[in-house]
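Yeah, one chain of the complex is gone here, protein chain that is, but the others are all in their spots.
After this line comes subunit A, so read on.
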């Protein structure tokens, strides 16, 4: 039995800044995980990933990251994605600095 699909977002790194970015439902890119498109369907996830990969001149290393729905939008389920969404823990640098 295939495992049931769990919610995803499309995430990547920005070519110029190297910063973590997320695909929005409006075909744009956001720096905030909460603003990302929450993908609930496997076929749709593959299409969205293809869409991201079709922008190699602004987006690097796109992949599907596991998330769960939250009151403010998608939330990370794994600590790696939580760090990517906030920044390092030793300094208030990265995304948390702008929050």
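Criterion: a contact is a pair of C-beta atoms (placed from the backbone, for glycine too) under 8 Å apart; a residue touches a chain by one contact, two chains touch by 3 or more; residues count from 1.
Criterion: contacts and distances are computed from a predicted model.
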Item to check | Undisplayed chain, where the name is taken from the UniProt record, one of "Nitrite/sulfite reductase", "Peptide/nickel transport system ATP-binding protein", "CHASE2 domain-containing protein" or "Branched-chain amino acid ABC transporter permease" | outcome: "Nitrite/sulfite reductase"
Checklist entry - Of the residues in subunit A, which ones touch the absent chain? => result 13, 15-20, 56-57, 60-61, 77-80, 83-84, 87-91, 93-95
